[in-house]
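Here the complex is missing a single protein chain, while all its other protein chains stay put.
Right after this comes chain A.
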C-alpha cells in the first residue's frame, strides 16, 4: 500500500521533472558542441591538423575555457569545489554559498516582515493605501543593478560592510511581492465573514488575527516563494560591487575576470540549486501550514 503510493508519487511528481531535466541536458550538450566547435576548428587549423567529426565532438567537451562548458565539466567543477575542497577554504563553493545564503535569508526575513507590515497598514488605512501603493510599485521600476552599488557605497560610508548592505538589497527586492500578495490576501475574506466578526463587535486587531491573517496564508506563501528567489538574486547582485571578496556573486565576478567559464557556470548552477531548495522548503512549510489549517487532502 505505502510502496504503491510511493511509486505513484514517483511517477506523477518525479517523472515529469526528470523528463524535462533530460531534455535540458540534451539541448545543453548540443549547444556546447555548436558554440565550442569554432574554437576547436580554429585550434586545429592553426596546428595544421584535420579534425574528424568525432574528434571535434570530443574537443568541444573538454576545452579549458569553452564558450559554453558541457554539463559534465560543470558537474566535475562543482564536485571538486563543493565536496573535495574543505568548506572553510575560499576556493570552496560551499563557503561562498554560505555567505550568499546568510544575506539572502536575513534580507528575506526582513523583506517579508516589511511586506506584511506595509500590507497591514495599507489594508487598514485608506490614506496609506493611496499614498504608499504607488511608491511601492515605483520602487521596483528602478533597475536594481543601478541602485545596488549606491546602497553598498552609502552603507560603506557609514562604516557598515559585509552582510547588512547585501541583506538590505535582498529586502528591497523581496518586500514587494509579499506586500502586494498580502494586500490581496488580507482583503480576501468575503463580506459575510467580515459581517460575522462585526456582529461579535470584534476589534480591528481581533479581525486581523482571527480572520484576515488566516485567510491571507495561501497568498503569503505564494509571494514568499517569489520573494525568496529574488532575495537570492539581490544578495548576488549585492556581492558584485563589493570588489569580489566573497559569495556566489564574487565568484561569478572573479570567473568573468579570468574568463573561467566553467567556474562561472558552476557558481550559476549552485545559485540555481540554492534557489530551488529555498523555494521547495517554503513549499513544504506551506503544505504543513495548510494541512494544519484543515485543507482538503
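Following the convention adopted for this analysis, a contact is a pair of C-beta atoms (placed from the backbone, for glycine too) under 8 Å apart; a residue touches a chain by one contact, two chains touch by 3 or more; residues count from 1.
Rule of thumb we're sticking to: contacts and distances are computed from a predicted model.
Between the listed names "Spore germination protein A1", "ABC transporter-like protein", "Putative tricarboxylic transport membrane protein" or "Iron-sulfur cluster binding protein", the UniProt record for the complex's undisplayed chain reads "ABC transporter-like protein". Contact with the omitted chain, checked across A:40, A:99, A:120 or A:197, is made by A:197.
Think of the hidden chain as still there; on chain A it touches residues 192-193, 195-202, 206, 210-211, 214-215, 217, 293-294, 296.
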